[in-house]
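All protein chains but one are shown in place.
Right, chain A next:
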Amino acid sequence: MPKESNVSEDRLHNRALLPLLVLSIVEYEVFTFSKSTVAAANQDAWLSILIGAFIGSLFVYLFIKLAARFPTMNYFQYLQIIWGKPLGFLISILYLLFWVSFLSSIFYETVLINKLLFLPLTPPIVPLAIFALSLIWLVSYGLIPIIRFFQLLLPFLVIPLLLLALLFIATIKLEKFLPVLENGILPVLKGTYLFLGAYQGPEVLLFAAPFFLKIREGIKTSLFAYNLTVFFGFIHTAAAIGILCVDNVRESVLPGINVVNILELPGFPVERFGLLLTLPWLIAMFTTLAIYLHLLNSSIFQLFKLTPRKWILFLVTAIPVTIAYFLPNENWHEILRLYLTVFTVPMVYLLPVMTLLLAIIRKKGRVR
């Protein structure tokens, strides 16, 4: 297993932030696009997303500022400098637990989608094992090959989603968005919180920063990447409301796939647009799993000062895979997902910002 130093000689151009962020953020949402946001804000979910985009962009900007203070270190390394060793270690452990839950949730989602849509008769362990083994293979090469791999995959995720966005525009019915602010601003704000919670991924920046040439110059690319994912979320949510309508979104397990399957273009030779989501979904799930598995694996090595060994990677992968395999039913998964969504905001967004504030107060890191 190749050993990764914090600062590799083969460092990445800031352009690579785009695939890294987009593919880290987009995952199960390809099929469920902000379902919880619609459940909270009803037809005003689009407003929640716009507010969420603004707040999320602000966080991404602050993440870059934090990473730029410690350009040769990853988040866990400077956590201990800023918060002190015991507290920093404790926060890092919290992250590990968060990632294990998150990975379990995504592994479960791959099982669920396979059971429902792609491979209903195949024993779930077969696709799960194939997925896990290919992830171990990719993750064992380290972060830079993962990001290079993401760069290759990005167009296959983005192009079908953009194509779908175009198809949606012709079908959305605007009257389904009325009345605006029917229940006031509070549900919209709740929707914003849930939207931010559904968008795990920007924190990857803090771990990948040492592998980039000039992370402090990565603000524009990072904001573009983040807002591109928000755009997909926005357009799919708007389509779900404007085509499926709020009541159906609430009841649907996979509103993303439902709304795409309704699309009809008279005279167009294709009648099942749902297939357009298959490739993006596979890519989105695989890449998100890859990046978080890498974070979990490398952080365990780092925190517990272990020598990188492949069998440990197997063991680390086995934990979320086992949890996912033994989750009793979809209801348990939905509860797990809800908790993850709620905890994402403090874990992914607020903790790094508090770390930045503390770094400024305690004058830690490089200031320029």
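In the analysis below, a residue touches a chain if its C-beta (ideal position, glycine included) is under 8 Å from a C-beta of that chain, and two chains touch if they have at least 3 such contacts; residues count from 1.
Heads up, the rule we're going with is that contacts and distances are computed from a predicted model.
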item	value
Absent chain [UniProt protein name; select from "NADH-quinone oxidoreductase subunit N", "Germination protein, Ger(X)C family", "Cell shape-determining protein MreC" or "Thiolase domain-containing protein"]	"Germination protein, Ger(X)C family"
Residue, one of A:50, A:81, A:94 or A:117, that touches the chain absent here	A:117
Chain A residues touching the omitted chain (full complex)	116-123, 175, 178-179, 182, 244-245, 247-248, 251, 258, 261-264, 266, 271-272, 274
